[in-house]
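Apart from one protein chain that is not included, each protein chain of the complex appears where it belongs.
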């Protein structure tokens, strides 16, 4: 039987007790993507040459969301993050579609991992790209969101095994 | 040339002026999903019979995120939401995988749409499911996130054209 | 059978749809109290003569909590409050105990009532008094918290019927 | 004369300097209650058998409020909590009234205690119960709120001495 | 005698009752500046040619602060802003110093003005410039911050009378 650590003796949710866990250096990398049409791709690219572009705002959104993760995800522990960095890259897809890859890396020295901070950060950046481009096309899709890698902590390091596409 | 409304005369981002837009009834429906393994599927299902289950917490997270959208998405206007509702359904996939579909519907009477509130709400619910099940499997993937439908406002209604499987 | 409006068709919680409710002037008055020993009573009273006293900080806490109610109470609608005012009065009890009565009145022009804002505001003020005096006595008790009165809205006005002492 | 540590040399409030206090394991347990009529009691109980019940939402509210305590209580230090857990139990009272007991336990490894986090958590849970049931009866009363126990820190452990009924 | 509207009958602060004020279109423009040395001036200017520059982050900070004003300024009413826009310009001063002028314009349709939103927005942008450049020089000074103009509302329009240089 699967044993959810977030469930207390009454069968209700709790914030898991991590008082006995060691404070160690930890990091997590999460990935997501945004699939846009050609008009938006060119718009972001052109603007990218200038100040104040879409990706700059998305990046600030991602960094601030990493810091706010414990207020967005109910059972997530508050953590003092030591670093947050997002990066972007473009991939041309078939049929006038372009995929913007978003990667967020979060670091801490703490008693629990920062997987949720990295995932929430990447999601907020993707949602911000949607927000700033939705006047052009509401059909923008946010691609799959997942944990790429984590290091540190008792459960050891984790590397996602890529299988097939995305 | 694509014209991003979020860019001001200096080429920087701004929060678009909506002072002249009418206050009307508006709604938006967004969808996302979470793909989990069999152990997690059965764990959530069993727990679902009891109080305090994973989906209850995810739902609260989704409702609170809808209300906090303008603090998560930088250029998003603050809005007084009049209703938020999330629903969940399971789909069996091949190879011991299960997809949890998450739908969030948000309503307002305001001067701008609630697409971002619906999308942010669905994302927060999905991230919460990840958080509560990650001790069992860190390979959980959040599926594509997109706008299903919106109604109200000058730009008219929008219905996503589904092409192939999600 | 009791019908909870906060429960959706799946039996889960939702933020109730108030799109069809009228925007009207509404107000609510909530009350709570803090029971302290004589040392704390005299400390607050003396300090009360000076600037920066305990009750000033409690009052600011109450006003800010009224504004943050929809981020503290999950199913509560966000509202643009038009006024918040707290007042305090002392009552001597038997055995060297003193009761500080706290009353919070909140007003809005909106589609739903402000009962929760008044109750949350009064609670935050009481908790702040506890916080600022707990170094003297951890046995401080926050008394009963309840809605005294509400006006406006379709369900009509409400006045609490006092039965016996609080 | 009572000496309030929160008052600075100018007689104004400050956030007390805890730089010299040791980081140790600390815990606090706070209690409150909600007194409801028979219709609400049965409603919560029936719903309790299903997913998404009132108490699940109250519990999430309590956990999130514990994490937000330093933004609700002005002079309260920000802390990285290591665990939060709420529990509920019913007590039948005379005259068709029922008391829902709410207990919140909060843990940290830090330089100051978590009494305020436990008290704020219990209060938020009680206010959430009020919010979700107020459509049935606005006369719901939140009972006394107090610190039951604290451990850790230089001032030592504290156990409330119960005198008579709550 | 000066009559502060924020003071209630007990002599304590309150959030002023604006229930009777009309909802009208309102705007406010606030100004501040940041005085930096030549190294920082050239750094920001060079970076300005690239994506992700200091001023982009400052602008996002200013927009988000405008939205959060009522949680930063205790007696400030929550408002649904309809637009926020910041602009920047440089002025060479004597002795290798450069002044970055920051202007923030905020709009709403509401019952009270947006002076505080404009001022808070400009201040947050200036503080963000300080934060991102402080590793180069901690002697950066934020210049005077003031209301340049406001329109709308019963008290009429306001234009600052400039006397001498800022």
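First chain written, first letter: the chains are A, B, C, D and E, and each begins at residue 1.
Going forward, a contact is a pair of C-beta atoms (placed from the backbone, for glycine too) under 8 Å apart; a residue touches a chain by one contact, two chains touch by 3 or more.
What you are looking at is a predicted structure, and each value in this text was computed from that prediction instead of being measured.
Remark: the absent chain touches shown chains A, C, D, E in the intact complex.
Annotation: of C:7, C:36, C:60 or C:127, C:60 touches the absent chain (contact as defined above). Among A:15, A:40, A:55 or A:73, only A:55 touches the chain that is left out of the view.
The missing chain, though absent from the display, is touched by one residue of A:16, A:36 or A:63; that residue is A:63. Residue-level contact of subunit A with the missing chain is found at 25, 55-56, 59-60, 63-64, 66-68, 79-88, 107-109. In the full complex, subunit C makes contact with the omitted chain through residues 48-53, 55-57, 59-61, 64.
Against the chain not displayed here, subunit E makes contact via residues 1-8, 10-13, 32, 39-40, 42-43, 46-47, 50-52, 54, 56-57, 60-61, 64-65, 68, 71-76, 115-116, 119-120, 123-124, 126-128, 130-136, 138-147, 150, 158, 160-161.
Note that only the chains that are shown with their structure count from here on.
Note on connectivity: the fewest steps through touching chains from subunit D to subunit E is 2.
Interface comparison, C-D versus A-E: the pair with the greater number of contacting C-beta pairs is C-D. Each chain gets a centre from the mean of its Cα atoms; for subunit A and subunit B, those two points are 15 Å apart. Distance from the subunit A centre to the subunit C centre is 38 Å, each centre being the mean of its Cα atoms. Residue positions of subunit E touching 2 or more other chains, listed in rising order: 55-56, 59-60, 64, 79-80. Taken as a graph of touching chains, this assembly fits none of the simple shapes: it is neither a line, a ring, a star nor a complete graph.
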